[in-house]
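Shown here is a partial selection of chains from the complex, left in place.
Labels A and B are assigned to the chains in the order they are written; within every chain, residues are numbered from 1.
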Amino acid sequence: MSTNSLARTEFIVRTIARTAVEKEQEFCDLDAVVGDGDFGYSLARGFEIVLQDWDSFERTDIGTFLQKVALVISARIGGTSGPIWGTAFLRAAGVAKGRQQLAAADAVGMLRAAIDGIKVRGGAEVGDKTLLDALVPVADALEQAAADGADGAAAVETAAKAARDAAEATSSLAARRGRASYSGDRSIGSPDAGAMAVAIMLEQINAGWPGH
Amino acid sequence: MKKFVNDPKDFVPEMLKGIALANPDTLAYVPEFNLIMRKDAPREDKVTIIQGSGSGHEPAHVMTVGRGMLDGACPGDVFAAPPAHYVYETAKTLASPKGVLLLVNNYTGDKMAFEMAQELAEADGINVRTLFINDDVAVEDSTFTVGRRGVAGNFFVMKAVGAAAEAGADLDELVRIGQKVNSRTRTMGAALTACTPPAKGSPLFELGADEIEMGVGIHGEPGRRRAPLATANEIIDELLESVVRDLPFAAGDRVALMINGLGGTPVSELYVLYGRAHEQLAAREITVGRSYVGEYCTSLDMAGASVTLVQLDDEIEELLAAPAEIAARVF
């Protein structure tokens, strides 16, 4: 069973942040189809500060590190994404509080906590065409991989595939939360921007994973 | 993109700096959290009123800070709710012993940011109440949607609670008044063109040369239907019919009537719409007690307009008539 050190957490967070900054335009375009086209812009304005302040974050334990990242996200990202992503990181930080090492099960627990936080914060459920529709399949895939005794690299690869499939499947859904919900049935036919971002970030994590 | 813009990332801060420079005696600017505030806020004898929401709706809300309206506005970037942190810092900076009232247009992002800010501020011992505004009749309310949007009608809530707060009303009273005004206010708009956010650099949605969007949201969200381009009278008649039916407004009612420009429509056209709406209301025996024609809540450079009706009573009419001094003035 693989363990997640602070270094591994840093790698994951940095990959998420870099992807948000590099794919700003692509994420905006995804949001423009039925949303208001600012999703990439909002994410990038927060995650570029995460990268900029990277060395200054306290790293006494994994939870503290994630909490510092969560604060930057909450403070700097506007729109729907600020509270959603900020809450997600904060809840994950809570699970990792005081920990120096994390088992695969802990990683799943952190993701589940993040998902619950998102649900409480935004009132959305799976099927409402939000990033939850990609995150929940990722959590399921990681849990299954842990149960199967897969190593980290294998687990991440399955998770990335699950995220991509699930994100693309949101095309068939009608949005019921967020700005896209005003489009009603007009939102059917294009994938959710948030879910696609989750898939692309997981693919980047998978691509950079040590041992690939 | 044909706009007066430098680096799009600086668009909102540069606008806010301009507002502060143009109103040196009355307004202050706190760049750290996009805050435009009254210089004399917070005041011990007055509940503090704060509104946030995304930018791109000017004069709402940064240009409606001043005596008789808001104490502060802390907008997010264009069409993006402010980070919760901005709202929290604003509430702390402007906290009054009489409490803080947060006015929030009912959108997912704004709602979450203001709820988080309220939690944080309450943890600091600040007395905070939040009021949601949702006057847009274009969106059907149901458990499967996020509910109706707050659009140009938010002006009336701001104006009424602003006047009451100036007169010394306490927080409970302001919540009562705000809820009453909101419950009697209905709006619907139509877009003739799409708007172009500076950071995007191209129109937010596609609208054919002969198409309009009936019931458009103030961020360019789709409304009830795409319709063929029609005359001024046909468009205003449909908007007015939707608004009147919704409350419903009825013969004998006395109302405030607002024709709000969405940013790219000249005021001459707004008065054409106003004249027709006024006459149509008269035909229904609805009396216009107060008239509002101009830009109150825009959608960047979108050509279009919305119509708002408020069912007046003596209390509301008096609050709307009270003086106010804000940056959105002409002399």
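One rule holds in what follows: a contact is a pair of C-beta atoms (placed from the backbone, for glycine too) under 8 Å apart; a residue touches a chain by one contact, two chains touch by 3 or more.
All of these numbers come straight from a predicted model, not from anything done at the bench.
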Copies per chain type across the whole file come out as A x2, B x2
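Just so it is clear, only the chains that are shown with their structure count from here on.
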Separation of the C-alpha centres, chain A versus chain B, in whole Å, is 33
Listed in rising order, the residues of chain A that touch chain B in the complex are 28, 32, 34, 36-38, 41-42, 45, 74-84, 86, 121-122, 176-179, 181-184, 186
The residues of chain B that touch chain A in their complex are 9, 54, 76-86, 107-109, 112-113, 116, 139, 144-146, 149, 197, 199-200, 204-205, 217, 219-223
